[in-house]
Each structure stands twice: as structure tokens, then as C-alpha cells.
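The structure under discussion appears below in the form of C-alpha cells.
For this view, one protein chain was removed and the others were kept in their places.
Which chain is which? They are A and B, in the order written, and residues in each are numbered from 1.
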Amino acid sequence: MAGYTPATASDQAEMLAAIGVSSIDELFEQIPADIRLNRELDLEDGMSESEVYRFLAGLADMNLDAERIPSFLGAGMYDHYVPAIVDAITSRSEFLTPYTPYQPEVSQGGLQVMFEFQTAMSEITGLPVSNAGLYEGPSAAASAAYLAMGQTGRTGLVASRGLHPHSRETLATHAVGFGATLTEVGLEGGLTSADELEAAVSEETAAVFLQNPNFLGAVEDIAALGEAVKARGAMLIVQVDPMTLGILRPPGECGADIAYGDGQPLGNRLDFGGPSFGFFCAREEYLRKMPGRIAGETTDVDGRRGFVLTLQTREQHIRREKATSNICTAQALNSLAGMVHLAWLGKQGFVELGELLARRTAYARGLVGSLDGYELLHDAPVVREFAVRSDRPVDELLPLGDQADGPAPRLPVYPLGRDYPEYEDCFLVAITENRSVDEIGWLAHMLEHAQAGWGEHIHDHDHEGNPVAGALR
Amino acid sequence: MSATTLTETPQQADRAKTIYEKSVPGRRAAQLPPLGEGINETPIDELIPAHLLREQPAELPEVSEPEIIRHYNRLSRRNFDLDTGFYPLGSCTMKYNPRLNERVAGLPGHAKLHPATDPSDAQGALQLMYLLQESLSEITGLPTVSLQPSAGSQGELAGLLLTRAYHDDQGRNPTKVLTPDTAHGTNPASVTMAGYEVVKVATNEQGGVDVEDLKSKIDDDVACLMLTNPNTLGVFDENIAEISSLVHDAGGLLYYDGANLNAIMGQARPGDMGFDIVHVNLHKSFSQPHGGGGPGAGPIAVSGRVEPFIPRPQVVRNEIGDEVFFDLDYDRPKSIGRLRGFQGNFGVFVRSLAYILSLGGDGLSEASRLAVLNANYLKQRLSEGRAGKYLPVAFDRHCMHEFVLSGAPMKKDLGIKTLDLAKRLLDFGFHPPTVYFPLLVDEALMVEPVETEAKSDLDAFAEAIESILEEAEGDATVAQNAPYTTPVRRLDEVGATRKPVIRQQIA
Partner (left out) sequence: MAEASYPEDLKYHPEHDWARIEGGEATLGITWYAQDSLGEVVFFEGPEIGSEVTKDQPYAEVESVKAVSDVVAPVSGEVIAVNESLADAPEAINADPYETGWLIKIRLSDPSEADTLMDSAAYAASLE
């Protein structure tokens, strides 16, 4: 058992004597006997640190992570390089172990990070106000819907099928509680259908949800689509991939009322899906309706600059059942990681990385699209992810090697079938600065092998021997 | 008194400068990899039409890497943290965050695993989640656990949406949710977001639910009762069995806010008390670091009748012949659906499972016993001397893992408020307890000392309180104007709210 409790037997005896009881059991007598457990928990006994490490390292070893195979998985979370200073800063006790900054005099570090983060997120989204972070992307969609319904007094939510399926499903789950209806708008040529959108938006529509780039990787014309939304007095809400905003027109310049998204690409590791952070930016008029923590600048009694949590009456601990949200967290550590990564990239690096993604993705898209048995699902412009249609069914395509030889690792691309029955024969390919030209070449070779069947010989200049084993680390 | 801290000198006058204010055009940190052989430097507007592109680069700081490290290290020194000092925030369970947990969470097999990895290539991760589900099931005494909710508040909302789905499935549509007036603010906020109406239940003289008031409010329009037990006063509700059958007899469900689970691990289980839905804060009882306000995780455990409705996907263990295969089950037709993306805060799951494995069943039980011992000992220390006189315990009886003091006599007799005491504690190097909660105790201080604190730390805290009260007997203005030794002193929150400045204006 781990030694995380300092109380020795003699400490305990002294403390019990001071309290005036003879045993700890006596303190638990307030729990009625018939609901006491009266047995040990049916869990393993405690283990030493080295044993726990070995056990969990053993589980980790069973996973095919992005250091062991070149991962082309995306769908909202991406294998970006996280700079070393992110780990150095986020592992400091002073950032890792405090609670929410309820005592601002001893929380200036965390509060100032929030202020800087709010500034950076406002800048990249082109919207004037930002909160200090939400749980993650899709649940931020639900927060935006709640705001829009309160603001407009309407109950209709409209979402493009280009919106992340997890966001659409999260909206549907919450809509039951909000008393909202959710309508979907289809895609045409990879992009949200403007005609369907116009038909779907009515005087009952509180908000329209778009995503840019959309789930199929395509860059939408948000400003053009937004006209029909504005004409009906509905709010325009856009989910964005923050890493594309180095080059894409920011949602604030496209007429968005709210922009939100998942911050994982900024400084957060993949972690099999979380924790990351959500961000939420809006026009000034929604400031007092925003969910989540917001830090503000002020001065102390000696006139020194300082920061506090502000506009707290929006929040659950004060407004209770009338709160703008029930959220109590800002994912502060994850938002810090995002801020450090943005500072590391800087004004120039943020643009350069966007350009690198667009150029490498164009290269990869050209290469994969030219392979026998594959075609591009759409030819709309993309930044970092594209969709491909395969002649061979995708579930047969992905195991790398003959199943007869035993379990084979899966090619790390994202099959679209579960979320989009209409694209059952399609998959997504995501590119990051971690995916080199060689790895993109490897992907193309794997796809060729997979299409032809693993028994077929394929002329292969670059990859001697077993191409799968060669890539696995 | 000096307005500077040990770690900062007045000469470091840039201490509140932001990273933006340190920006110098042309400076940079990142060097990106080359584009790669064979890839063209195509102008971006040939790849994406110009009207979809940004015209001006986003204003991000232009700083070098050493400046970034120095900036954020300096900021870090303006935070108080649990690793440095006692942090008895009531209801927050500020227990030690084992560093082993950080190490295992950072292993590439966990940290660099993409959430859409095919289950066959993520068996370790799915098995880890399954083990955590099973462990939490045993600890809560309920058969099924969903790890998906991102935090306690999302777990609450999930629980209320489950309540709605359960009643819908029975062809019922009750509209009210009962919560005690001592409840955390998230409870009523979540109730509204789930489309229910909040009905408050009064608290009795022992700090528990007023059963008579409850009886008067129970009818077949009650969907659910949300309860924290032990409650926010640190008191275990002895009438829980009666409360449970009252609600169940009226067709309602029982929801357990697990914020205070740290009091009862291995001692009593919400499932055995009759609860149908429990959320567990992994960042409280299960040692996930609080991170200055997140991340956490809020898994829910549910009874058999609620199980069909839990969020999807769910981690399941399948046996195919001799082979065991862990999978993500999406085929749950009655599920309320998703609350968020992917499978939940996996990184938090790794840390919490490491904690559970380290302590084991016996260790978790011991942790709760020592948390309760520490709380009762500190309560005893604070019932002596000046603290006993000026800061009486609300509901004076043995407490569970936390207790509540009232600063009302201190305010009346010494002229210092709970807020002043809290601020003066900062000068003594302690984080103050939770203040002004729960609402029904005047000038409340809610103290949760947790099991990972040594007796000597509890003694030192009690002595600091005694010193502050003694000092206030002589001169109340010292506390009224505290703190003095912190990086900044009391801040103008009124001004910050009247004219919010929530971002840097960039020239």
C-alpha cells in the first residue's frame, strides 16, 4: 500500500485521545449499521510503486500509439508535435496542483494565464470576447446552443452534417433537456448544401451550427452560408480547428456570433481522447451570457496590476438554477498548455504551420488520389485532412497484412462508415507536421498493398522486406 | 509591512507584464520541420481560394523560448499550490497528487494513443478503462459505470438526462427535482439544463434532510432527489434509508452527488443506501491533480434499472472462445447518447486507476478512515481556545471528512469577517478553507483537512487561526487589511466587474 498518509499509530492514538473517542470506528457510528459495508472492498490489495508502474506500463505497451506507427488519424484530434517546454511548464507543482483561483491574491499566475489565453483565443478566432476554457469541443456546442436558445427565445437548432458527428450527437443528447429540436442539413460535393440550409432555417431557429474545416476536411464558405442564417435572425455558431486559423479566415470575420472548438491540437497530447480543453469566443453582446470562467484585469489596494475571476454572477455557484451553465472548470492546465504552444509558435510560426499543413496535405491528397482503387470523395479545398473513397470495403482494407497470419495492426486512418452510412466506403486521412514525406509515402504503399491484396507483389523501390514491420517501431 | 515576496524583488518590475507585453517583432521560438522533398511551396491561395483565407496574421506573441520559460516560471511563483502548503478547501478534497500517476499517464502508449485507434490496437487502454469501471462499481456499490462525463457537473447533467430517459421509458413525465438547500450550486444549474424544475428541501437541526418537509413535497411529479451524503455540512444523514424509500415509493430516482465520497470509501456505499445514480469526482477522491481549475472527470455509476440508458460508447469485455477482447459498444438503443467527444478524459482515468491500484481496497478504506480522523481532530483543535469562542462549529457532533464553522461571533465581537480571516491566513502561508458556503451557515468556513496531511500540519493551522484571532482582539485592522505578503493584495473586484477588461488590447 502506498505511503500517502502520514499518520502513525502514535499520531492516531494522540488524535483519538484529543477527540475523546477510543477508536476511528466510533467516528463512523453515525452511519447506520444496516448500511455499513462491514467487509473489505473487493479490490486487489495495494501495490508498491514499482509494481503499479510495471502493470500500467504493460497495458500501455499493448496500445499502438503514434510513436509506434505513423498515425493518419484525425477527426478532431491530431498528432501534433508538443514542444518540450509545454511539459516543463505544465508539470510545475504551482500549475499542476492548485484548485480553481478562488483566492486571487495567491493565484495571480493562473489568473494571468487565463487572461493571456483569452487574448490569444480572441485573436485567432477574430471574436472580441473569450472565456478561460470549457471541458472540450462537442460539449462546448451544447453550451453554445443553451446560450442561443436563451438569447433568441427560440428552440430550433440546425446543424450541418459537416459538423463533427460527436458534436451533433452531443447536441441531440442535450436538446432533450433543453427542450430543443435538432435538424440536420446535408452535404454536396463535401460542402454544406446552401439550398438545404436555407430551407432548414426558419423564424423558429435559434442557431445554425457549421464547422470549418468541416468533418470531411473541406473549407466551407462560412460568410456565404451565414447570410441565410442572419436573414432569419438566427445565431451563426461555428466549430473551428484552432490549428487551421493561422491561414483560414477567422470565424469572427465571417459573421459568426460564437466560435468554439476543441483545443487538443494546441499543446495537448492525444491521451486517447482527453483531457483537452474547449474554447468559446463570442461577440461582445454575449459576454454576460457566456458559460465558464472569465479572468479580468484590475488593481489591488496598492495600485498594482492584478487579475481576478470576473462576471461571476453568470455562474452556477451564484445564480444556481438560473446560471448560464453548470460548468465549474476551465480545464486550466490544458488551456495553459495551449497558451504555451501558441506562444512557442508565435505570430509567424502559427502561419507557417498552417501553410505547412496545407502544402503537405495537398501533396498527400494528390498521391493517395492517384492510386489505383481510390478516388477523392470531394475536391473542395482542404487544410489538413481529406476524404478518400475506396473500391475495396474499408473494413477489409485496414488490417495491415493477411488475417490468416494472426491479428494485424490497423492502418491508422479514420473510417467514415459508423458516422456516415452514406460514406461507408470512405475514410479520412489527417496530416500534421509529424507526418514526414517518407511516412506519407509509406501510407500510399500500404494503401496500394491493401487494395491489391496482401498476397500480390507490388513493385516497391523504397521499402525492402515487410513494409508493415518496417514502419512499426 | 513589505509588499514584496521572498521570490520576487521590486527590481523585477515586469512581474505582471503579459507575454504580449514582452513581444518583440521578429523574435520567435518554434522552428518547424522542412516541408519535405518533392513537396512544392505552392502559394496558399492556389490551394484555397483567397476569400476563405486570413488577410492579417493573428496577433500572437513574438518571443524566444528562454523568454517563454522565464515568463511562465515567474507566473507559476505567483500561485499557491498544494505541493507547497496546506489547502483545506471544504468540498474540494485537496489530497496529495502522487507523481507516479503523472509518470504512467505520460507513457507514450497512453499519451500518444489516438482516440479513434481501432479497439484491436488499443486493448491496453480499453482494459484500463474496464478495470476502472469495475473498481468504481465496487466502491459505489452499483453494477454499471460510465466513464464518459468530463467532470462532476457533466456527470450530474448526465444523471438527470438518465432520469428523464428512465421515466420516459416508463411512460411517465414528472417535472420536479428535489435538492436540499445545502446543495452545491451545480445541482440546481444542472436541473434547469435538464429541463426540470428545482424544488428545495429544508435541512433539519442535525444538518440532514428535514424528512417532514420532504414528505410534504413528495408526490408522483417528483423525478428525482439529488443528495450529497455526507452532506456539505460534513454530516452523514442517518435517515437515508427512510428518505430512499420515500422517493422510490413515489416513483422517483435517487441521485448521489459524489463530491464527498472521500469520507466513506470502504465504509458505506451509495448503492447500498438505495441510490440509483452516483457521480464520482476523480479529481477529488481519486487524486487527479486539480490543475488550477481542471482537468477532472466525473464518471457515473448506476443501478440496473438505469443501465439501459447510459451514455455511449461503453467499454465492454467480450469473451470469444479463449480470447478476451475489450471493445467499445455503440449498440445501445436506449442510450441518452453522447455528452462529449470520444471516450472521456482517459488521461485522468490512468491517474485514478494508478491511485486505486496503489492503495488497494484496504488502502482506500484506510484513506477514508484517516480523512475522518483528521477532520475530527482539527475540529476538536478548533473548538478550543479563541477559535472555540469566535468560530463555533455549525452542527456540533462528530463530523465525517469535513466540518463547517460559523464566523458570525467573530464578526460581531471582533469586527472581522470570515473573508478577513481567510485573507490573513494567506499571510501565515495557508490556503483558507472554503468561505461563505454552505449558504445556510452565516459567515461559513468549510474545512476539509484530508488524509494526506500530517498531524503537525493540522496543529500549525489551528495555531495560525488562534494567532489571528488573538491579533484581532488587539487590532482588527490587521486582518481587515490583509493580506500583506502575497504577490498582490486585495483586488478591486467591483471595478473588474463594472468595466470588464478580459483581454489585452493589442496596439
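As a convention for this text, a contact is a pair of C-beta atoms (placed from the backbone, for glycine too) under 8 Å apart; a residue touches a chain by one contact, two chains touch by 3 or more.
Keep in mind that what you see is a predicted model, and the values were worked out from it rather than measured.
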- request: Using the contact definition given at the top, list the shown chains touched by the missing chain.
  value: A, B
Query: In the full complex, which of A:S91, A:Q151 or A:Q312 touches the chain missing from this view?
result: A:Q312
- request: Against the chain that's been left off, what residues of chain A make contact? List them.
  value: 288, 312-313, 318-319, 322
- line: Interface residues of chain B toward the undisplayed chain are 436, 493-494, 497-498
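Here, only the chains that are shown with their structure count from here on.
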Query: Which whole number of Å gives the spacing of the CA centres of chain A and chain B?
result: 20
